Each structure stands twice: as C-alpha cells, then as structure tokens.
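With one protein chain held back, the other chains of the complex are shown just where they sit.
So, chain A:
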Amino acid sequence: MLEVRGVHTFYGQIEALKGIDVTVNEGEIVTLIGSNGAGKTTLLMTICGSPRAAKGTITFEGRDITRMPTHHLVGTGIAQSPEGRRIFPRMTVYENLQMGALRTDPKYFKQDLDMVYSLFPRLQERQEQRGGTLSGGEQQMLAIGRALMSRPRLLLLDEPSLGLAPMVVRQIFDVIKEINRRDKMTVFLVEQNAFHALKLAHRAYVMVNGVITLQGSGQELLANPEIRAAYLEGGSH
C-alpha cells in the first residue's frame, strides 16, 4: 500500500535518512522504532512531503506521492497525527474534529463523529472544552480522532505515547488495535516506546542513524536479544 524506496533526506548538509526502504501492506500495523534522533520522525515527515526526499520514491496505492504538496495528501487517503499532537488549543474538541473533516463529504460527518466518540468516549464528554485544556492523553486521543475524521485508509502516527502515563498509553494502543481489527485501518506507527509498539505491530522496522538496521514481525523483534538490550532494558513500561 505504502512503498518507500531508497529515500534520502537532507537537512542542509546533514543526511538524516540514508536510503530507507519501508513497505506497509494493506491492513497491517507497521511500527518503526529507534532512539532519539534516529530519523523516525524525519521519515514520517518525508512521506508527508516536508522536508522533501532528495532521492528515492514514495508511492501510495501505486501513486507517486514523492513530490505531492503536504496539503494534497489528505485527499489521497493518508491521515497524519503529527509529532507533539498539534491540536488547536483555542478551539473546542468538537471544532478540532470538524477541522479534521474539512476535506471530506459533509454527509459522512455525523457518522464519523459517532465513530470517533465511540472509540474515545472521553472526547464526547469534553466536546465543548477547549483543546488546550485537555490532559496529554486526551489531546492525543483528539489528535488521532481528528486524523480519523478525514476517512483515511492509511493512518500515520508519530509517537502517540509521548509523555503519557502508562495506563493512558495502553488505552491508546488498544484503540489503535481496535481500529485496525474492526475497520481494517492500515497504521504506520513511529514509536520510542518499543515494548508496546512491538507487541501491537504485525511487522516492525528498527532505525539507527538514518538506516534501517533490522526488520521482522513484532514478535520476532520482541524476542531478539539485540533489541532487548538496546530498547527494552529498563522494563516493560
């Protein structure tokens, strides 16, 4: 469904991605793990077109999206929950969700809203509250909910667990699993929380310094001693 082939990305002179190949098949949850500064977010941003890939191609459902402007991406069926959530703090929860549905047919709005509220009942309770007054976990729910409002076929998530309490992380990962199972949503998940991400994912990639060093099924990587040492020591939090 999503094919990243030989992608190089530069920040000025610095090569952040050094020839990345990643494939996401329809119906899968694929995760990309790695430490700080490995280039995980850069890959996600490159898929979205900012920064642009200097070399290589990115195709989505057979369509070349390497040079597509970021704001056209939603129309192709890709939705993104960017790093740091980036909800609209002065708008209410409801308005935030409306913003997510800006490029979709209004006739689906009610149905999609109900779907998001059923996934995150908390958002419904708080629908008139300002985005900025939500807790971190609620903001993350809102960011995912907002992305889902555009009826995507591929959902890109950048560190949904960032700065959240373990219990909230579990709750959010349960929802990701749920939308994948029930709605056949394809998910590409960038995570630092390797333990949860690997448990959830069908397949996983490990990135170190802009290079994919390992790949395999989530279970395989979870059992891999190298991975255990590098990313999982310190417990299954």
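Methods note: a contact is a pair of C-beta atoms (placed from the backbone, for glycine too) under 8 Å apart; a residue touches a chain by one contact, two chains touch by 3 or more; residues count from 1.
To be clear about the criterion, contacts and distances are computed from a predicted model.
Within the choices "Cell division topological specificity factor", "Transmembrane protein", "Amino acid/amide ABC transporter membrane protein 2, HAAT family" or "3-isopropylmalate dehydratase large subunit", the name that UniProt assigns to the complex's undisplayed chain is "Amino acid/amide ABC transporter membrane protein 2, HAAT family".
Check A:G6, A:G37 or A:P69 against the missing chain and you find that the one touching it is A:P69. Residue in contact with the omitted chain (choice from A:M99, A:L162, A:V211 or A:A230): A:M99. Across the interface with the omitted chain, chain A contributes residues 48, 50, 69-75, 79-82, 86-92, 94-95, 98-100, 102-103, 127-130, 132-133, 146-147, 150.
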